[in-house]
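All protein chains but one are shown at their positions in the complex.
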Amino acid sequence: MNSAVFNHGRLLLWGGFLALAFALPLVFKSGFLVSLLCQIGIMVVFALSYNMLLGQTGLLSFGHAVYYGIGAFVTMHMLNIIGKDGGPLTTALLPLVGGLAGMLAGVVLGYVTTKKAGTTFAMISLGIGELVAACALMFPGFFGGEGGVSGNRVVGKGNLLGFTWGPQVEMYGLIVLWAFLATVAMFALTQTPLGRMANAVRDNPERAEFVGYDTQRVRYLMLILSGLFAGIAGSLTALNYEIVTSETLNAHTSGVVLLMTFVGGIGFFYGPIIGAILISVMQIVIGGMTHAWLLYFGLFFLFMVLMAPGGIASVIAIQRNLWLAGLFGRMVPHYLAVALPVLILLAGLVGLIEMSYALLAGEGVGAGDTATKVMKMELHLNTPGPWLAALGVTAAGLVLTRWIGGRTRAAWNSALATLHGDKS
Amino acid sequence: MEFVVISLLNGITYGLLLFMLSSGLTLIFSMMGILNFAHASFYMLGAYFAYQISTWVGFWPGLLVAPLLVGAVGAAVERYGLRRAHRFGHVAELLFTFGLAFLVEEVVHLIWGKTSVDYKIPVELDGTLFTLFATDFPIYKGFMMLVSVGMLVALYALLTRTRIGLIIQAALTKPDMVEALGHNVPRIFMLVFGGGTALAGLAGVIGGNAFITEPGMAAAVGSIVFVVVVVGGLGSLGGAFVASLLIGCIQTFSIALTISITDVFALIGVTLPEGSQVARLTITQLAPVLPYLLMVAILIFRPRGLMGARES
Partner (left out) sequence: MSSPAIRITGLKKNFGASEIIRGVDLDIHRGERHAIIGPNGAGKSTLFHLISARLPVSAGVIELKGENVVGLKPFEINRKGLSRSFQITNIFHNLSVFENLRCAVLWSLGYRYSFWQRLAGLADARLRAEAVMEDIGLAKRRDTPAGILSYAEQRALEIGITIASGADVILLDEPTAGMSRSETDDAVALIRRVTEGKTLVMVEHDMGVVFGLADRISVLVYGQIIATDAPAAIRCNAAVQEAYLGTSLNHD
């Protein structure tokens, strides 16, 4: 096992990703898709910085948006200063400024939060997050009050290589560049003494103390570094949207990055990347189709917590292990068999939820579009017909899923048993 | 003087309400090791259930039924959700309750809409209890105090006089011992969770109409309740009580104080430079951050909390 950061295989993989990221706008030319790609790039950095705490150090933070938001606000003010007075900095270098701001916030706030670990840390991070969010409304001079702070990213002289960063595609290039640098740096950090001791502190803080490490110091340093990368992400967000509001650093943003990271998988370096991509895409696609998006998101998250606490990355990793052990083939029929009842169950549930939204949320039948497609019928929500049908489909799906799911589970358990049996 | 007495009464009323929330949270945390992130969501559910019931049959049945309903929902959540999440450890439990809070808010949006609902104080309780100096003290505030104190006495009696209470107390100090004594710990957990959430529901029933019943109420109260628990000391009921009253009073006093920071510093003989944004802030404007500042101060100077027994 070679864990060098830049061995040949890994160099190829990183290079491939970079090339792919740069090539994507050639395929997805529409402005909408480029905007989506920009959003994904930013969220990847944000989620990875979050996982430095949750996955690597075992710190569940409910206030990570603070560092992201502070990076964003500082960047915006710097941008406006450059726009007015000029200065040595250019737009392309501002993420560094945002990162340093996030890091500084980590130095100050982390001193308080990282005194404790575990549940207490979670509560304190929430409190600090609320504190900063409340301050944002108290100091409109810096945080811009309700309207936020806006600016124009096409500023300064001597733009690099003739880029003005004005067009969205150029901005995308800048995001890819910074996201790539940040990702490489964050990965490299996992391969250093501090990165490894963070894992040790996560697994067993007591033991870490008895091999000479001050766990509080390890947590503090990891939080400061995490603040650096969150600040870079926030900075990119400021440049990308050219407006920053107090929404950027409130509890909602902290919650979203937590959900993304967790759904992607906190046990693997690439987990948060998957989560950031998936949730960003789902937010746009499903969020565009239905008003019930947040409800689906919440249900999906609870499902993941209860059924796959390792996130999508761990599901992939297990499939890969099955594949390597030659066991994947025997699971495929089971996966296919269980897919149908699950789809039926989902169809029933979606029908119920969409009809409820159409009926209760009072946002017109627009919310019921999906239900119409799924059910293939006109909806008369004041009659019991559609409701009974949806309930019936849900019930049928539930029964079938339990029945066939039981077999799948048995097959799954036996496959896993074989897998682990082979190992030891 | 008038200002002090009235603010104190208001502060105690609010503090007792906070204690109704923080006591349930503390009991659940001490017994099960779970920080129930969704605790304030049950408070919100209590308010909405009570509102719904009051539109059908009036306030009084809701006072009894809504907390019971909330408790039943809480028990079901423990039985079918938390117990499963428990197998994956504390982080999974915490995340489960976090997801639950998220979901409850969405469901409330769905059923009752995104704006506030018109959950009114019952006419019988609408009026002035007494007039102190020139300020009226409403009957409803007196009623809230009555319910809170009644709850306090009932909780105390339950914990010290009944068998289940003794088991809970034992579990507070020696969690592993209780199981060794052969008690059905999962059942007790379900009861404690159901009971704790029912208390939160009751707080919602009497708090929802005193303040406002809207989808944002859970998030607004939730973080304050966490501050209470940290300030009081994790797992300490006495600490939660003291901290609830303290924060209740801080909140009500600071909202009523219109002097600025400059004035405060002038009182102790320090003159702040003119014109800075901080100096111009009034205590009222600072009100939302004071509980958090208190929390930070406690964490720096007394990390165990006011009455916390254990470092965690």
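Going in written order, the chains are labelled A and B, and every chain counts its residues from 1.
Simple rule for what comes next: a contact is a pair of C-beta atoms (placed from the backbone, for glycine too) under 8 Å apart; a residue touches a chain by one contact, two chains touch by 3 or more.
Keep in mind the model is a prediction, meaning the values are calculated, not measured.
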item	value
Partners of the unshown chain among those that are drawn	A
Hidden-chain contact residue, picked from the options A:221, A:257, A:294 or A:415	A:221
Residue among A:25, A:148 or A:195 that touches the chain left out of view	A:195
In chain A, positions touching the absent partner	1-5, 188-189, 191-197, 199-200, 202-204, 206-215, 217-218, 221, 225, 420, 424
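As a convention for this text, only the chains that are shown with their structure count from here on.
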item	value
Gap in Å, rounded to a whole number, between the CA centres of chain B and chain A	31
Interfacial residue positions of chain A with respect to chain B in the complex	54, 58, 60, 62, 112, 115-116, 118-120, 122-124, 126-128, 130-131, 134-135, 137-139, 141, 251, 255, 258-259, 262, 292, 294-295, 297-299, 301-302, 305-306, 309, 356-357, 360-362
Residue ranges of chain B touching chain A (in the complex, touch as defined)	29, 33, 35, 81, 84-85, 88, 90-92, 94-96, 98-100, 102-103, 106-107, 109-111, 113, 219, 223, 226-227, 229-230, 234, 277, 281, 285-286, 288-289, 292-293, 295-296, 299-300, 303, 312
